[in-house]
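After this line comes subunit A, so read on.
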Amino acid sequence: MPPTDLTSPAEPVPGKAAPGKAAGALPGGGGAASARTPCGITFEQVVKRFGDNVVLDHLDFAVGAGERVTLIGPSGSGKTTILRLLMTLERPDGGVIRVGDDPLWHMERGGKLVKAGEKHLHEMRKRIGMVFQQFNLFPNMNVLRNLTEGPVHVLGLSRDEAVERARGLLELVGLADKEDAHPTRLSGGQQQRVAIARALAMEPTVLLLDEVTSALDPELVVGVQDLLRDIARSTDVTMLCVTHEMGFARDISDRVLMFDQGRIIEEGPPGTIFEEPREERTRAFLRAVLAS
Partner candidate 1 sequence: MNWDWNYTGKLIPDLLDGLRVTVTATLLGYLIALALGLVWTLLRRSPNPLVHQTVRWVTEFVRSTPLLVQLFFLFYVLPSWGITLGALTAGIVGLGLHYSTYTAEVYRAGIEDVPRGQWEAATALNLPRRRVWAGVVLPQAVRRVVPSLGNYLIALFKDTPFLFGITVTELLGSAFDEGAHTLKYLEPITVAGLFFIAVSVVSSLALRRLEKHYATH
Partner candidate 2 sequence: MSEVLDSYPLLLRGAWTTVQITVYGAVFALVLALAFGLAGTARGRLLRAVNRIYVEFFRGVAALVLMYWFFYALPLLGLRFTPIAAAVLAIGLNYGAYGAEVVRGSVEAVPRAQWEAACALNFTAAQRMRRVLLPQATALMLPPFGNLLIELMKATAGVSLVSIADLTFRAKQIQASTGQTAATFAVILVMYFVIAQALQVLVRIAERRTARMLGRGLPPRRSPAAAPAGEAVLP
């Protein structure tokens, strides 16, 4: 789906609501998903260490605006760290990350990049949403409050607007009848669908999906995957996805990045990576994953 306007794709357009777009694509999904122009992402020489362990070693890569990219690779290869750096949950030890044209962790001052403060991070986080492996719904709020809390207190929507948006999203994720339910009363799959709706309610231009189906019972995986496929098809949000579900990766992504030890060892469209991988380590990894 092409962006609806021709401003620079990296320029977020705050407050530009286009509910018709998503609603048209998704039956019943009023005002769903991103209404903003998507942002690209660039990593420039990014380093992240945990103690002596170098997780990301001068990593360079870019994701285009509206592109869907899946990160695969053995655990400990730094995929989740990339998402956590983007969500500002971890601080990089070196290099520059950009979301859109703007550096995430830095500010430009006099042509130089300096470390940014909390205010800048707050601005940048408006562009980014994340769905977690363990859902991380707030147990002190019912389902509806989970979805409205951010829009009301962060985006400044009125309660009515937020509730309307939340109800549209709950319908999109197929849980319209659960708005009063308590998160702990839902199945894992339902919780994860609420968590996806909660992230979308903030209208991010970049959506980070961190192994969103790995905590689910096998029979619940498909529902969540179908939902994400719908969202990918009907919106132009930039998606960065870490997963071990290769079928899902193939369906959803424009491009797959294969990670090993903090570096990208191979990349390409899913067809190429999964059918004819060049690297022996990619082949070994795919064999291991498919066997399990």
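Convention: contacts are C-beta pairs under 8 Å (C-beta built on N, C-alpha and C of every residue); 3 or more make two chains touch, one makes a residue touch a chain; residues count from 1.
Picked so that all candidates are chains of the complex that A comes from, given by their letters.
Here the structure is a predicted model, which means the values were calculated and not measured.
Chemist: Counting any copy, say which of 1 or 2 touches subunit A in this complex.
Modeler: Among 1 or 2, contact with subunit A goes to 2.
Chemist: Enumerate the contact residues on subunit A facing candidate 2 in the complex.
Modeler: It is residues 87-89, 118, 122, 125-126, 128-130, 132, 134, 136-140, 149-150, 153-154, 182-185, 198-199, 202 of subunit A that touch candidate 2.
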